[in-house]
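Quick one: structure below, then a few questions.
Removed: one protein chain of the complex. Kept in place: all other protein chains.
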Amino acid sequence: MSALNLLWLVPLLPFAGAALNGVLGPRVPKALTTFVALAAPGASLLVALAAIWQWWHGVGPHPFEQVLYAWLRAPLHIDVAFLLDPLSAVMTFVVTFVGFWIHVYSAGYMHHEKGYQRYFVYLNLFMGMMLLLVLGNNFLVTFVGWEGVGLCSYLLIGYYYDQDEPPRAGRKAFIVNRIGDFAFLVGLFALVQRFGTLDYRKIFAAVEAAPHAVQATYALGLSFAGFVALCLFIGATGKSAQVPLYVWLPDAMAGPTPVSALIHAATMVTAGVYIVVRANALFQLAPEILWVVAIIGAFTAVLAATIGVAQYDIKKVLAYSTVSQLGYMFLAAGSGAYAVAIFHLGTHAFFKALLFLGSGSVIHAMSGEQDMRRMGGLKKHLPITYWTFLVGCLAIAGVPGFAGFFSKDAILGAAWQAHIALWAVGTLTAGITAFYMFRLFFMTFHGNFRGTEEQHHHLHESPASMTLPLIVLAIGAIFAGWVGVIPFLDRDWLGHFLAPVVANVGHAAEHAEHGLGLEAFLVGASVLVGLLGIFLAWRLYGRGRDLEGEEALVAAAPRLHRTLQNKYYVDELYDAIVVRPLAWLARMCWKVIDTIFINGSVHVGAFLVELTGDLGRFTTTGNVRNYALYFFTALIAFFVWLVF
Amino acid sequence: MEVAIFSIFALLSVGFAIVVVVHPQPVKSTMSMVVVLFSLAVLFVLLGAPFVAAVQVLVYAGAILVLFLFVLMLLNIGRERAAGVGQPAQRWVALIGAAFFAGFLGMLLWRTHGPDTLDALTPDYLSIHRLSWELFTTWLLPFELVGLLLLVAVVAAYAMARAPQPGEMTPPQAGALPAAPAEVAEVGGEAP
Amino acid sequence: MSLDATMQADLTSLLPELVIGGFAVLVLLFDALAPGLKRLWLPLSAAVVAGVGFWLPRPGWAHPSSFGGFLEWSPVTLALAEIVLLSAALALLASQAYLRRERLGTGEYAALLLWCTVGMLFLVRAAELLTLFLALELLSFCLYALAAYHRRLAMATEAGLKYFLMGAFVSSFVLLGIALLYGETGTTKLQQVADALSSGGGVGVVVVLGFLLIVCGFAFKMSLVPFHAWSPDTYQGAPSPFVAFLSVAPKAASALVLVRVLTAIGTAQVGHDWPQLIALLSVLSMLGGNLLALVQKDIKRMLAYSGIAHMGYLLIPLVTVGTDSLPPLLVYLLAYALMNAGAFAIVALLYARPGEQHLISELSGWGYRFPFLGVCLTVSMLSLAGIPPTLGFLGKYLVFFHAIQHGHLALALVGIAASIVGVVYYLRVVYVLYMKPEVAAPSGLLLDVWGRLAVLAAAAGTLVLGIWPSALLDWLERAV
Amino acid sequence: MTVPIAWYMVLAAVLFSIGTVGALTRRNGITIFLSIELMLNAVNLLILSYARLLNDQAGQVIVFFVLAVAAAEAAIGLALFIAVYRLRRTIDVNRLNLLRW
Partner (left out) sequence: MNTFVHLFTHSTLTLVVFFPTLAVLPLLFFPRDSQAAVKVYVLLATLAELLLGGWYLLARYTAGAPFPFVRELGLDGQPIPWIPRWGIRYELAIDGISMPLVALTLLLMPLVILGSWKGITKHWQAYGAAMLLLTTGMLGVFLAFDLFLFYVFWELVLVPMYLIIGIWGGDRKVYAALKFFLYTMAGSLPMLVALLWLGWRQHETTGVWSFAYADLLQLNLPLGPQLWLFAAFALAFAIKVPMFPLHTWLPDAHVEAPTGGSVVLAGVLLKLGTYGFLRLAFPLFPQAAVRLGMPLVVLAVIGILYGALVSWMQGDMKKLVAYSSVAHLGFVMLGLLAFDLVAWQGALLQMVNHGLSTGALFLLVGMLYDRRHTKKFDEFGGLAKVIPVFAFFLVFSALASVGLPMLNGFAGEFPILVGSYKSAVLDLRWATVAATLGVVLAAIYLLKMLFLTLWGPITRQENEGLKDLSLREILALAPLCVLMLWIGVAPACFMDPSTAHLGQLLGNVRARIQVPVQPDQVAASGPVTGGSTGPSPARGGVSTSRESRWRESTSRDSIYALIRTGASAPIAASDAPASPAPAGGAP
């Protein structure tokens, strides 16, 4: 029995772990909980690696499909089935690998929390859902995972349920995600209507076989492909925190930090990118939507980056950074460079998970403090964290040699290809990214400690269970970039690997068309901008200046700073134009339509009937002469009626 | 001659009928009713029904109206007092309605039977023997029914109007007004 | 002396009336002779009535026509007679407790009620107008007397007086109608009247008036709006167990008379607006009865108005008179007899102060105190409201079905609209019984076995016949 | 000259209506009842005139029965009045309104 046939175990094992821990309950020894919680994703990782390895070496067909059972049968047949193709293989690897290490990290980080077992139930559940998402062989299984990860996100953000803020943030995340899911669902409906199936391969085969059919006008002035692509993309903006649905992600930092690392940086939020790439056949036939994707991506990237500049909460900075980096991925996808988007997805998973876990280590050491203004000078207390964090910063800043450099460079190349403005925005964002990341870095690790005495007293390096994942991920953050596009060398292992999935695009060939000079210019510009950002950060925050540079900056442009710190007031804006009107409408429905119109008219009707009866009652006067008169007059009236 | 008798008694009956209806004193009304009944009895004779006329006088004027008078005296009911609820609408509607009814019915009958001529009175029609034969053969069932009817009337009147038995009034019934004075004797048992 | 054969046959056909009427005389006699037996009269009378009821369906004892066509006997009259006897038996049973509690004599009561039943049997069977009139008067006299039977009670005597004045007033109109028909056709036999009119060319307006007067007279007996106003007053004041009879039997008998008269009108082709007239009466009664019942606080008044409404429903199949009018009519009447008798019997048992209002609210919470009576009253109310699986539903169903078959969809729609109003007040009784806290503990109640028996019979009949109507259907098969 | 039968009939109609007016407008119960008796008599007159017209003795029989009925009715009615008067001290129908609405 080959490991490939055990593919179904990959998502199932985490589910089993969750179920087991759920049944065992909180009263069993912590070690047992930990064992179950780590064994499940660990085994899943091993099975995934084995399966991918076998598959890559020619066991089983390409792509490999495993049908478990029929979720729906005739007339609409939908299987619960898994698909192993290059794309899902990459995603599975990223998810299981990063996921496993974050589990390991969590065992240390969450050790003292009250709901330890509950945490791991959720986390395992999340792993299962995420794997469902990436391994699904049809839109439905993906959607199950898609919503499932949303649920886990809701539960994990609201992990500290007895406080006020986390449940609120969880709810916001779930609802905003649902708005995206709504569009996603509509896309699925259209697909079923057209193709009668949700199977990826069948749909894409049909699309490729008759591309013109899907390009005819369908709805909203869009072609069918455009309509579906738009729907999927709106879904993706929800899940992947793009404009306009990005607002939930910064709030989601209310959850435990490893959760932020796993869900809100490395895996779940990239699901949107995954789905766009997965459906690239449709996107490719809808150029107008591709433009939308690219523009939204670029806009999100720069918007989030600018907000990130003015944040003080270490996790918020990272959150906006994540939003921004996700924007990059969409920029790549929108530019038609799907493999590059996946490439960045992978590298980002490593370095952003690293950064989050690093920040978690910092917060852990700081006894829960997240405000960078109270940190500083942690370098000497947290050496491992410091160095690994530096790797992450370098990677995200796009310093050559680190993972981020390669992927970011590939994206900017693709953007250049698409439109120079996109490239310009991307490059600008790269600079800002480098700046705020190193602002964070310097504020946290350099200068003097600005926290309380007590915090200072407790400062310590994290346990091995936490530092080990940091090291592993740091290694990944350095080397993950080498699998993809390497400038000046015509090598793109990942691109080739993914080629069957994005075959109709052939971006690698386009990339090669850049002249050598152009390529040098593009690489140079991005590196230069990155270094400039780092330099600025160093000028302002490095050199032991603590908060002086920040204060100067705030003083220089107080309004801008306030605007940025308040995230451009987008939450307030949404509240004013969406939430409040909707609540108003709902209140009107209830108080006016329901209570006044419907119930009111029923009551008035009942009242009128009763009133008629009550008035009519007085015809029975009790005076028998009246009764006789009724008889007599009625008699005459009937007679007249009968005769005339 | 016949016309004259008819006219006199017709006018008499109508006139006293009006008195019956409008006179405020029930006793006077009842007495006027006697006149009406007599007048009608005369008309019955004119119509060739002397037997019925006789019964009319005996039963109606002789028994029924006496019963009326008796009860009126017994209850000592005087003239209608003006107190109480006046109902002018009732009165006017009744008047108009009745006028209409009389006019319409009269006109109908007039129209229908105005041209009719009467046959001469036959002995058969006048024969009381034949009448009683009819009564006990063809109309046997109604006759028996009337018998039962009268029995019922006796029992019913007794059941309603007899004075309360000594034990009956305890416990005092809420809502019942004070009992009648003792001198109110049993009435109404005797049907003619 | 021997009776000739005809006479013998005629007398044989009078057997039920003779038995019942004769028994009434015996009761009176023994009541005077042996006062100690007074508790027996009502159950015995009920037994006699029921016995006659069971005996009646025996075939062949009566000719279709007797007394030279004055009386007729047909399956339909049999059916109606059964309904009358049923309600008489139920009322007699239910009266025992009331009369004992109120210390009223049973002898006259039983006799009058039995004679009244005899009057109704005559009314049902009468094929001749004078007999009809006399039967009507016979039963009316008994009813007047029974309504005022509780003669220490202001309300009861007032009820009797009102009923009497109205009845006398109306019967003179009926008599006028009979006179007109007699005069115009020279005969008083209904069939011959119709034949004479249909063969004699044009029909005069006088005849129309004659028929109208009779129809209105019986509409009054059935208490149809606008001839209804007496009935709430009378029902409220009269002894409750008697109302169980008053509210059913005269209406049933009158309904059959109405069928006869309307059939005659149909054969004679007198005027063309009769169906509309009946429909109008029906609509007015359904709406008026239900609307006015809705606002009543006194349960007897409410039931009176509800009875008015039910007569409205009952009239629906009479809009288009035909043989197929009879099944709905009969089933509806039977249902009405059972459920109304049941309701009034319970009212008689549960309200111990007949001189006061019978406030519905007095029953508050008594559904738990008197589970059996509560359930039976609920069954009656549900049946009155026409909710399956009660007989009341079957009746409504057939009535509406008849309307639809003859294209009177609008009538059916008015009927259901009125029914919805009806549901409100019927359910009010149920909710008072079960959903309100008890306000007053019962005092002075006398729940005897006979009353319970009557209640049980009515409720069980309502339910069993509703669920299992095959017995009813056999009966109908015979009747129509 | 014989009197046209229609005269009798019209007279009957008039008397009937007068009786009706009395029944409808009087307040004293006994007077009302008296008016009703008047109506009955009017009908009797009508029946007899019809009988005369038809030359049919049945009419006389009917009137005979009606007279008997009227007698019985009087017995019952008057007994009722006594019963009511005993309790209420009045037979004014305007006041007999314990039962209403």
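To keep things simple, chains are lettered A, B, C and D as they appear, and every chain counts its residues starting from 1.
FYI, a contact is a pair of C-beta atoms (placed from the backbone, for glycine too) under 8 Å apart; a residue touches a chain by one contact, two chains touch by 3 or more.
Remember, it's a predicted structure, so these values are computed and weren't measured experimentally.
Taking every chain of the complex into account, the absent chain touches A, C. If you put the hidden chain back, the residue from C:338, C:382 or C:454 that touches it is C:382.
Among A:158, A:376 or A:616, only A:158 touches the chain left out of the display.
When the missing chain is restored to the complex, the residue among A:35, A:218, A:291 or A:641 that touches it is A:218. Contact with the chain not shown here comes from a single listed residue; of C:11, C:34, C:445 or C:473, that residue is C:473. Even with one chain removed from view, chain A keeps its contact list with that chain: residues 67, 69-77, 79, 140, 143-144, 146-148, 151, 154, 158, 161-164, 167-168, 171, 174-175, 178-179, 181-182, 185-186, 188-190, 192-197, 199, 202, 205-210, 212-213, 216-219, 582-583, 585-587, 589-590, 593-594, 597-599, 602. Touch with the hidden chain on the side of chain C covers residues 327, 368, 382, 387-389, 393, 397, 400-401, 404-405, 409, 412-413, 416, 419-420, 423-424, 427, 430-431, 434-436, 469-470, 473, 476-477.
The rule is simple: only the chains that are shown with their structure count from here on.
Mean C-alpha position of chain B lies 5 Å from that of chain D. Look at where the CA atoms of chain C average out and do the same for chain D: the two points lie 26 Å apart. Of all residues in chain C, those touching 2 or more other chains are 130, 134, 137, 141, 144-145, 148, 151-155, 157, 160-162, 165, 169, 205, 209, 232-233, listed in ascending order. Looking at chain B, one finds that residues 85, 87, 90, 94, 97-98, 101, 105, 109, 112, 138-139, 142, 146, 149, 152-153, 156-158, 160-161, 176-177, 179 touch two or more other chains.
Of all the residues in chain C, the ones that touch chain D in their complex are 130, 133-134, 137, 141, 144-145, 148, 151-155, 157-162, 164-165, 168-169, 172, 175-176, 178-180, 182-183, 186, 188, 232-234, 236-237. Only residues 105, 108-109, 112, 138-142, 145-146, 148-149, 151-153, 155-162, 164, 167-170, 173-177, 179 of chain B touch chain C when the two sit together in their complex.
By the touch rule above, chain A contacts chain D in their complex via residues 617-618, 620-625, 628-629, 632.
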